[in-house]
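Every protein chain but one is kept in place in this view of the complex.
Chains here go by letter, A and B, matching the order in which they are written, and residues are numbered from 1 within each.
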Amino acid sequence: MNYRELFHALSPEAALILGALLVLAIDLTIGRKKIAEARWDASVRVALLAIGLAGCFTYALGANGAAFGGALMLDSLARATRFGLLVLAALSLALLPGTARMRHPAEFVAVVLFAAAGFTVMATAQNLLVAFLALELASLSLYVLAGFDKTKPESAEAALKYFLFGGVSAAFLLFGFSLLYGLTASIEIAEISRQLAAAPASPLLVVALVMVLVAFGFKAAAAPFHLWAPDVYQGAPAPAAALIASASKVAGFALFARLLWQGVGDATGQAPLWMLTVAILAGTSLLLGNFVALAQRNLRRLLAYSAIAHAGVMLLGVITGGRLGPAALTYYTFTYGLATVGAFGVIAIVERAGRCQDLGDLAGLHRRSPLLAACLLVFVLSLAGIPPLAGFFGKFILFSHALRLGGLAGPTGWLAFLAIALSAVALYYYLIVLKQAYVVAPSREAEGRIPVPLKPAIALLIAAALLVALGAFPSSALRLMT
Amino acid sequence: MNSLPLLSLIIFAPWIGAALLALLRGASPRTCRTVALLFSLSTLALSTLALTSFDPTRTTPQLVERHAWITALNVHYHLGLDGLSLVLVLLTGIVSPASLLASWQTGRARLFGALFLALQGSALGVFLALDFFHWFLFWELSLVPAFFLIKLWGGAGATRAAYQFVIYTIGGSAFMLVGFAAIFATTGSLDFQQLAQLGADGSLAAKLGAGGVRLVFLGVLLGLAVKTPLWPLHTWQAPAYAEAPTGASMFLAAVMAKMGVYGFLRILWPIFPQPLHDAAPWLLALALGGVVLGAWAAMRQTDLKRMLAYSSLNHVSYCLLALFTVACATGRPGLTGEAATAALAGTILQMFNHGLSAAALFCCIGVLESRAVGKRGLNDFGGVRTAAPVFAGLCGVALFSSLGLPGLNGFVGEFLIFRGVFGLSPASAAVACLGLLGTAVFLLTFWQRVFHGPLGPDVGGALRPDSILGDHSSGPKAPPTKANFPDLRGTELAVLVPLALLMIVLGVAPQLLLRLINPLVTAWAGHLVLP
Partner (left out) sequence: MSTLPFTIYLSFAGAVLALVAGARSPAAARLVALATSVAGLAIAFFAGAAFTPQAGLQTLVDLPWIAELGIRYHLAADGISLTLVVLTGLAATAGVLFSWNIQERTGEFFALYLALIGGVYGVFLSADAFTLFVFYEIAIVPKYFLIAIWGSTNREHGAMKLVLYSFAGSALVLAGLLWVHAAGAATGFGLSELVMAAARVTPGEQIAMFALVFLGFAVLAGLFPFHTWAPTGHVAAPTAASMLLAGVVMKLGAYGCLRVALPLFPAGFAFWQPTIAWLAVAGILYAGFIALVQDDFKFVIGYSSVSHMGFVLLGLAAGNPQAVAGAVLQMFSHGVIAGLLFAVVGRMIYERTHTRRLADLRGMPLHRALPFAALVFVLAGLASMGMPGFSGFPAEFAILVGTWKTAPVWALAAGAGVVIAAAFTLRAIQVAFFGTTDKSVARPAAAALHLDPITWPERAGAMLLVGATVYLGLNPDTLLDWITPALQSPLMQAALKGGAL
């Protein structure tokens, strides 16, 4: 137990927190007299600096294994996840100037940084308590972000819903954790694993697992625990929704994959108890997400259901992650996050020039802003899994892993087939979005060109370029994770 | 073996003419017609040239051209000329310019000429090709110009008639194609001579299997039978002949119908001697059906062109009758080659003779139509003999040649056929006599109604405006005069006189043709009938 070691291991998070404090301080001192635009700009600059610093620290830390007495795990997965989370947070922030018309810019930016800190700790946590604290830090920040737009009742509704569901899920998680602790007398994931391997499976373990999985389901917005997602995606400010949809998923899946495999995994060699449950969650999410998305007329709700469907694929990745490594899952969640951040970024910019709720609000986007339309094309096609974009390769490697895991003998093979089949369904609603953007002429009242501020434009282009580059050369990213 | 590719030249000269016409944009109709006629005459000239170097005593193909073409399908460009081909090439050479002359006044002369020359070249290709691949190419390609000739210059029902004609023929050809695909699949060859060899020694049947050979035989038979046509596959024939413009009708009846019979003799019989022998009794019945019912159907027609169409069915069926009788009798104990030789020689002769008479008769109807604003009903005319004695005389020659009057060419062919058939299958000959009777009845009816009696209400309509307006029924029948039914003009004479002369010459001296084919049919009788 060495606090210097702890500070060293958590240097990226320290950078983020300090950055957050700095943002608040600057805004309090200098920003008071400036116009909102300048305040946004300054806050975001500082925050991006902090994130950049955090990135440098992450790089400097390397992948050295357990730290701080096993409470944290600094492996390559943690490093890659941290990088990914920082990129997503940075992109979400870069979308802010000029897109959000909310008051209190510094607070928003600071909360985003807090959330980012929570995410990155989730990625490294190797201890139930650390994991729970990190999760709560991130969640609380997200509740605040979801309700940040105080001018819109939908935003408040979204925040409340998210908070209630999140609170309940936190309670489940804590209950599950306490049962695990009761069973194994430890909060160390490694120790828990050892204890469970030695002891025969008890009914209590089943209860504990069910609790954890329910919480997990809530966090990941997996069916049937998905009910909050459409409302939150619809109501929250676009940058907040981007963060909720992307970084929170990446961090959550990293945490749970670690917890499930390293903690309660198949140390005994047989299929873990929780596998079937996760498989059922995956199947339900795939079916429900894809089919309900077909009926959506609201763009954000459509993205929410698509997120549910993607959660199904990610759950499949959780199953395969144990035997074949978590790289595929991480790659998938990260690239999914990129595409989602991008999509919400486009929504945010379109919203500035008018409304962006219904699909019809995108009509004629190619004429109103060719850049936005082109970016949207990349993001949506990546979500749909069209090569050469990253979304395709993510699916490819995940399904390939799923089938290698015992072929059609286990549920994973069949789930992979289901997911592949449903990707054709998914293409339908993704194309509906693109049809609005490219085929349909703009409506009378929304004909003007959409101004695209420079920074968000760069952010969108970076996201799109990353999707293309990662799709064409996935090896580079995969190497980072293994 | 000639250094000059004479046979290719025969085939492609008309095609070159067609291409030339296609390029002659803006040329006057007169130029176009002249060019077309010149290229059409090339066949006659070149085939006369071929005749000089042709040795009738040799029964194998002469002036052979053979070059590798598609190695993957073992296809060779293979042309050859024997007596059978030569007779038909000569027929084409005579009938084609005649047909063009008969349609001298047709509109859109450039297109008409180009299509006609394309048709002529295709027909020649069929008669000269010795490899299935390009034989079929010519066979199918001949449909295209024929289709457009009927469709674009035909009468009111031409659309349907042309469509029916092509679809029927392709319907048959498709199965022939499948049949040859099967043959190629088993033997790897498409060469008629090689296949005939395989057919003769029975190895084709062995390779295809008993069921296979029967299927393939049926497929090829179907293709040929539709084209010929063999009763009851003839239903496309009457509308097509009736709706086509005069020149096309002449060519269709005179040459294209022979393509089918040629196919029977060149392909079906040599390659499938045994299946043909097995099927011959049935086919014989069908051929008799064609002979008898064709004649009787012709008796019932009031449209002269349809009458001639059925008469064609009747005449061509004689050829098939002879062939099937011979095939049926193959291998019968106590058979002598004499009857078979007669029947086969008659078949070839009949092909030629019918070509001449059908061309002449269709031309005569064209003349009638031109004098009667398109009317060609049996009862629309009368007394033409007095108005147009030259026309009547020439048409009479053609009619009586068709009827088989001794002294004219038609007689020789039919006589030989009947002699052969009677020797081999007296019952068939007896039934076929009913056909002869029918032929006599309708041809004489034609002669009597058109050329004798009072002038029909529509004759000379071109000169009487009232008849165009349609009140011809009430008007008094004017006496036949040269004014309202002018006699033959220059081009019409140019068509009919040579044809009539040929009929007379060949009627008197049939050995002119028989000399060319006798060794061939004797050889056939030798190795196909008496194996």
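One rule holds for everything that comes next: a residue touches a chain if its C-beta (ideal position, glycine included) is under 8 Å from a C-beta of that chain, and two chains touch if they have at least 3 such contacts.
The shown structure was predicted, so the numbers you read here are calculated from the model rather than taken from an experiment.
Seen in the complete assembly, the chain not on display touches A, B. The hidden chain makes contact, of the residues A:Gly167, A:Gly360, A:Pro388 or A:Pro453, with A:Pro388. Checked against the hidden chain, the listed residues B:Leu51, B:Val144, B:Ala200 or B:Leu335 yield one contact partner: B:Val144.
The residue touching the chain not shown here, chosen from B:Leu23, B:Ala45, B:Ile70 or B:Ala430, is B:Ile70. If you put the hidden chain back, the residue from B:Ala158, B:Leu276, B:Leu361 or B:Val450 that touches it is B:Ala158.
The hidden chain makes contact, of the residues B:Pro5, B:Pro29, B:Pro56 or B:Gly212, with B:Gly212.
On the side of subunit A, touch with the chain left out of the figure occurs at residues 327, 366, 381, 386-388, 392-393, 396-397, 399-400, 403-404, 407-408, 413, 416-417, 420-421, 423-424, 427-428, 431, 434-435, 438-439, 474-475, 478-479, 482.
In the full complex, subunit B touches the hidden chain at residues 69-73, 133-134, 136-141, 144, 147, 151-152, 154, 156, 158-159, 162-163, 166-167, 170-171, 174-175, 177-178, 181-182, 184-186, 212, 215, 219.
The rule is short, and it goes like this: only the chains that are shown with their structure count from here on.
If each chain is reduced to the centroid of its CA atoms, subunit A and subunit B end up 84 Å from each other.
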